[in-house]
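What you see is the complex with one protein chain gone and the rest in place.
Chains: A and B, in written order; residue numbering restarts at 1 for each.
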Amino acid sequence: MNRTPSQFKILASENVADPRLRRTFHSATHHALGQRAQSVQLVPEWEDLRERAHRIKEEAIEHLDLHLERLEASVIQRGGRVFWARDASEAAGYVVDLCRRLGASTVVKSKSMAAEEIGLTDALEASGVEPVETDLGEFIIQLAGETPSHIIAPALHMTRQQIGGLFQEKFGIPYTDVPSELCAFARQRLRQEFLSARLGISGVNFAAADTGTIVVVENEGNARLCTSLPRVHLAIMGLEKVIPRFSDLPLFLRLLARSSTGQRQTSYVSMISGPRREGEWDGPEEFHLILLDNGRSDILADPRVRRSLYCIRCGACLNTCPIYQRVGGHSYGSVYSGPIGAVLTPLFQGLEAAQDLPYASSLCGSCSNICPVKIDLHHQLLWLREKLVARGSTPWRERLAMTLYAAGMKDPALYRMGSALLRLLLKVAGKSGRSLAIPGWSSTRDFPALAETSFKQWWKENRNQGEEP
Amino acid sequence: MNASREVVLSRIRRALLRPGTGHGREQRSLGKARSTPEHTGSAHLLEQFQEESARVGGEPRLCADFEEAVEGIQNLVAAAGYRRVALSDHAICRRHRLALRLAELLPDVNLWSEEGEAHSPGSRRRNAAQLAQADLSITGAEFLLAESGTVLLTSSTSSRQISLLPTAHLVLATPDQVYPDLAAIFEQLGTAPEEGRLPAALTMITGPSRTADIEKVLIKGAHGPVRQLTWIIGGEA
Partner (left out) sequence: MTVSLFIPCLVDQFFPSVGINLVKILRKVGVSVDYPSGQTCCGQPAFNSGYHEEATQLARRFLEVFGKAETIVSPSGSCTSMVKVFYPELLQDPGLSRELQEITGRTHEFSDFLVNVMGIKDLGATFPHRVTYHDACHLLRELRVHRAPRELIRHVRGIELVEMEDSDACCGFGGTFSVKFPDISTAMVQDKGTAILETEAEYVVANDSSCLMQIGGYLSRRDLPIKPLHLADLLGENL
């Protein structure tokens, strides 16, 4: 199941032709959009909130070094430890070493896109530690040996029957496809893991620099369990998750919950500031925070795509994207899918490794329109396209076509001559007034015929007709 | 502090075209975009809290006084057939000697209290195992958030696991704890670093644990409590 972003065209064509997947993604994304619209409607100042969030993210990213240093100091002051990871292997190595020190043979893990990004579960398995995914969706896809197909709902692509069959096969339980029964089974099974694990791993939705507080947003309670029960809690975050102040949180929490699931608030929000404090009942004895670069500082270096670091991973751009709705998350061949994935994956994995992704957009702009932190996603895609062209990575035929096009369009005489010549050729071939055959277009759609007289010609001949005397 | 710290930071500074460290740079203040909050505990806020909590499957209720709450607990336990009940050490439970009174009223129920439990790692583990068996836990809130029907708990007044492991979780609160929105609550929290009052864990709970990971079907009680009850005491039943 090793998909790569270079396979987008093939995977997308396969998936768009799969009626079941089409239905699944259509109904799931439209359901989410409906929920979102309902809850956003209740906030008349929504546009102001987006604007404020954008400015706070801008503040955080434009002074990223300061905020990270401040975050680090705050976490350490709270008794936590901070590890800076240049790349995926350094981050994963830190977790593996920690497991060794703790003698942990299993770790419980809640949902974290950063952990997915660095392939943490593979790294743990390779070193003999069993990583247990505890988010129901992640638990299911881990069992199936799959990857997430949506930021918020990782098992979106699977039916209840598939999940029922999977549980039957892997656990030897009687077949059921009743969602509540499947969920109850997972709950009971994972309880044992929570109670015995020495290390719990979580992601981070926001990290407040001034208080050293990391925030984990969820609905199931598994992240609370991961961060409360084990003796050690390790949180992993991309550098860009830092926000300047604890007092910025209410704004971001409102935007995130409503944008992702349409909830006023998610069931649980954990705001964690260091390990258990003296006199508290419970909580981890150690708190570790990994600050993951893994390509983010390179994104930061290009001001034109820097704004992609504002992303709060709400998944709204996936839901609203007409491409994502039809091809699903797996087509993107990476943990980040949809419009934000089309921006981030080429930036993380290299433009040439994900060459189709910047083009996998009709530039309809609904992603930028819905983004709660106002990232101009489709404009970011345009900049990536420009980068590809500037590096000479586009096909020679396309480059030639563009050169000819620009030459013809730059010179009105050439444009007129070309347009007349084309009409003459069609006439000679007896194809005047007939639909043109365009490769890539004409197999499913008729292309219009060239007009007998262009507007330019008409104007030349009739410009004075009908004009008031 | 590891070696990559300087590497990552210098990459960031280079990316931002920033010479050396940026210490001393003026930070833009965005100012507060908030107006004065409504008074806490107003009838309107209580109503809004109940409405929002119920909407997400929470079970809100107003109790005229603590007597009514105790009676309510008795009825709840009887109606649901709860056999194991866990009590937190929260001030609201202690103040009203809830453990003692429930022990008298519910002689058949296995009552477990966090009160006086040792704080060692070993005992925490034993407590977790206990709590995982509990049908109902009773804790106290710090703040209630009307806008979304949310309760806020802190790790300094109750354990984290008592509100998480049992099948049902009942939070006791008072009307003055109800605030209009999160920003108003944050103003009360005293989060300034020099104040250092922020507990290690501040938890917001909105309705029961839930998931929609299987075909978007909403299921209550994924990993946390299946039932989330919030009773506001002294709020004119």
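Note that a residue touches a chain if its C-beta (ideal position, glycine included) is under 8 Å from a C-beta of that chain, and two chains touch if they have at least 3 such contacts.
Note that the structure is a prediction, hence the values are computed from the model and not measured.
Although it is left out of the displayed model, the omitted chain contacts the following shown chains in the full complex: A. Among A:2, A:188 or A:444, the one in contact with the hidden chain is A:444.
Residue in contact with the omitted chain (choice from A:100, A:170, A:434 or A:456): A:456. Touch with the chain omitted from the figure is made, among A:178, A:389, A:424 or A:437, by A:389.
The chain not shown here touches chain A at positions 9, 12-13, 16-17, 22, 322-323, 326-327, 358-366, 368-369, 379, 382, 384-390, 394, 398-399, 402-403, 405-406, 408-410, 412, 415, 419, 438-441, 443-451, 453-456, 458-460, 462-463, 466-468.
Basically, only the chains that are shown with their structure count from here on.
Chain geometry summary: the mean Cα position of chain A and that of chain B are 30 Å apart. Contacts from chain A toward chain B in the complex involve residues 27-28, 31-32, 48, 52, 55-56, 59, 62-66, 68-69, 74, 77-78, 82-86, 90, 134-137, 140, 153-155, 158-160, 163, 179-180, 182-184, 187, 190-191, 195, 210-211, 213, 219-222, 224-225, 227-229, 231, 239, 244, 246-247, 249-251, 253-254, 261, 263-277, 279-283, 285, 291, 293, 297-298, 300-301.
Listing the residues of chain B that touch chain A in their complex gives 1-2, 4-5, 7-9, 11-16, 18, 21-23, 25, 27-28, 30, 33, 52, 56, 89, 114, 117, 119, 121, 124-125, 127-129, 132, 145, 147-150, 155-156, 158-162, 164, 181-183, 186, 191, 193, 198-217, 219, 221-225.
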